[in-house]
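Quick one: the structure is below, questions incoming.
Removed: one protein chain of the complex. Kept in place: all other protein chains.
Presenting subunit A:
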Amino acid sequence: MSSLTRTQVLGLYKQFIKNANNFNDYNFKNYFLRRTRASFRENRDVKDQEKLNLLYTNALKDLGVLKRQSLISQMYTFDKLVVEPLKTEHE
């Protein structure tokens, strides 16, 4: 595998945030946003190409899970939590 570019990693990060935001469930949404931000920050200074590639392939797998599960979260919905502001439908 060739070396990862900055654009590739940033694109992956964007995908994670986008899919985490797709969760209908408040707690899951916030959890995945928090974990995405934290883990990308955590690995920000990794320079070792081999480790980077491993992280990248694992992240792609996780992204698949996130994509599927955020869809499921949109299919099986529940009332909003008391801390969640309601958005009016016609905005």
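Rule of thumb we're sticking to: a residue touches a chain if its C-beta (ideal position, glycine included) is under 8 Å from a C-beta of that chain, and two chains touch if they have at least 3 such contacts; residues count from 1.
Note that contacts and distances are computed from a predicted model.
> If you had to name the missing chain as UniProt does, which of "Beta-adaptin-like protein", "Cysteine desulfurase, mitochondrial", "DNA replication complex GINS protein PSF3" or "Large ribosomal subunit protein mL46" would it be?
In UniProt, the chain excluded from the picture bears the name "Cysteine desulfurase, mitochondrial".
> Name every residue on subunit A in touch with the hidden partner chain.
23, 26-28, 30-31, 34-35, 38, 62, 65-66, 68-69, 72-86
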